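Submitted below is the structure of interest, expressed as structure tokens.
Note that this complex is displayed minus one protein chain, with the remaining chains in position.
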Amino acid sequence: MKNMDLSYYPGCTLKTKAKNFEDSAIASMAVLGVNLVELPRWNCCGTVYSLAEDDLIHHVAAVRTLVRVKERGNGRVATLCSFCYNTLKRADLLMRNDPEKRNTLNSFMDEEIDYNGEVEVLHLLQVLRDDLGWEAISRKVKTPLTDLKVAPYYGCTLLRPQEAAIDVVERPTVLQELLQLLGAKVIDFPFSTECCGSFQIINRPDFITERSQAILGLAQRQGAEAMVLSCPLCSFNLGRAQNELIQRDSSFQSMPIIYFTQLLALSLGIDPEICGFDLNFGEPRSLLESKGLIT
Amino acid sequence: MRVVISPQKLHGDFVRKVVEVSGQNLNLCYQCGKCSAGCPMSFAMDLLPNQIMRLVQLGLEEDIANSKTVWLCASCLTCTARCPKGVDLSRVMETLRLLTLRKNKDYVELSKLSPETIAELPQIALVSGFRKLTS
Partner (left out) sequence: MNRIGVFICHCSLSPLPPAASKQVVGNIGSHPSVVYAAIHQEMCLDPGLEQITRVVEQHHLDAVVLTTCSPSVHAGTFRQSMSSAGLVDHQVEIVDLKAKGTRNTTGDIETSAEGLIDLINASVDRLRRNDFSRTTESPVIKRALVIGGGVAGLQSALDIAEGGYEVVVVEKTPSIGGHMLQYSEVFPTLDCPQCIMTPKMVEVSQHPAITLLTYAEVQQVRGVPGNFEVDILQKARKVDHHKCTGCGTCWQKCPEKVSSEFDVGVTTRTAIYIPFPQAVPSKPVIDTEHCRYTRYLQFLEEKGEGKKPPQCRICEKLCPTEAIDWDQQPEILTEKFGAIVLATGFELMPLEQVPEYSEDPDVINGIQFERILAPGGPTSGVVFRPSDGKTPREVAFISCVGSRDPERGVPYCSRVCCMYLAKQAMLYKHAVPDGEAYVFYIDTRSTGKGYEEFIQRAIEEGVMYLRGKVSRVFRDGEKLIIWGVDTLSGHRVEVACDLVVLGMAIVPTPGIKDLAEKLGILTDEAGFITESHPKLRPVETLVPGIYVAGTAQGPKDIPDSVAQASGAAAKVLTLFSKNKILVEEPAVG
């Protein structure tokens, strides 16, 4: 049976620092019957969604991306990076709900076709949960992640604001459900929706270290061996200061920070080399080896 | 020193600008403090988010300028998600930053970042950081 095509928007970081995220995603989705087809001529979405009422210029990058999807003709695009997801989703909602701003942006981008909210912006977790369904995925699991104790970490951009949320804001379950069907032991700890500090990393990395300590510390205290997430910025923020955290507190052990698609790929029996565990913070290889999941 | 509360302050340029750019009705906030209680960056802030909101309501521009709070906001939207009155505080915070940034003042200097740091940081951090904290 031929695979189904789905437009895929990578965003900048997935091509470099988070290449493992992309590679593991494309490989897993192929096994699950979906071809992630990269959007041609895509540009950076702008990372953040501007929160000012009068700041339309900063929406242009995101809207242009949506135009690219519209041009392809199949009206749906999936993202991996949750930050990109959030920005594209909110830009789409803006174009759907605000006629005045829609007109202004369309007129400004006069060299592009008009965009009127024709595209459905999806995060890959939505595709897994809603398009494929947990049943179908669990049938393809070859290597259950037995005894791997993981804490799901959503961060902010998958769940806030409400209009863009892929799950119930205060009690999301999509990552837990996915990890459970992959055979892992899910540690549902209370800080899975607490912000890692985001872009403040370029301003006060010391404060990001505090955030990292709080989040990773609680997860570890409640029994987690690794964090599973969906955002390269969260991954960097949480992972970067591990050495310092170990120095501060001898009881703290390094916490592998893993993208959900890497675990998905691993459980689907995909070659760990493709999963790209060397790029992750916290040395996931040793943890996964100790569980007998990779050799 | 007593702070003078007057129509000039309450309805002056500063307040009008904040309302215009944030799109928020400042009167909705009844200072319950839930935003501050849940803010992940407030551990580092000198003034709490609800205090910043209060200062905006009172038109006390200088107190806000003297505080680092708005520059530590991570736009995580937790405050917005939990506010019982539907105030989008993250938009107010962004507006307060923009009022400075739009005067062509950067909060973070690119030149101050070492080459090692720049090499280490993922693009997403650089782009979002500069979007939020520079002009």
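Per-chain numbering from 1; labels A and B assigned in written order.
The rule is short, and it goes like this: contacts are C-beta pairs under 8 Å (C-beta built on N, C-alpha and C of every residue); 3 or more make two chains touch, one makes a residue touch a chain.
All values derive from a computational prediction rather than experimental measurement.
Summary of contacts with the chain left out: across B:Lys17, B:Lys34 or B:Arg131, the touching residue is B:Lys34.
Note that of B:Gln24, B:Asn50 or B:Gln123, the residue touching the chain absent from this view is B:Asn50. What chain B contributes to its contact with the hidden chain is residues 30-39, 42-43, 47-48, 50-51, 78, 82-86. Where chain A meets the missing chain, the touching residues are 168, 170-171, 190, 218, 221-222.
Criterion: only the chains that are shown with their structure count from here on.
Residues 11-13, 16-18, 44, 46-48, 50-55, 58, 81, 83, 156, 159-162, 169, 194-195, 197-204, 207, 210-211, 232-233, 236, 240 of chain A are the ones that touch chain B when the two sit in their complex. Residue ranges on chain B touching chain A, taken from their complex, read 20-23, 40-41, 43-44, 71-72, 74-78, 80-81, 88, 90-91, 93-95, 98, 107-108, 113, 120-133.
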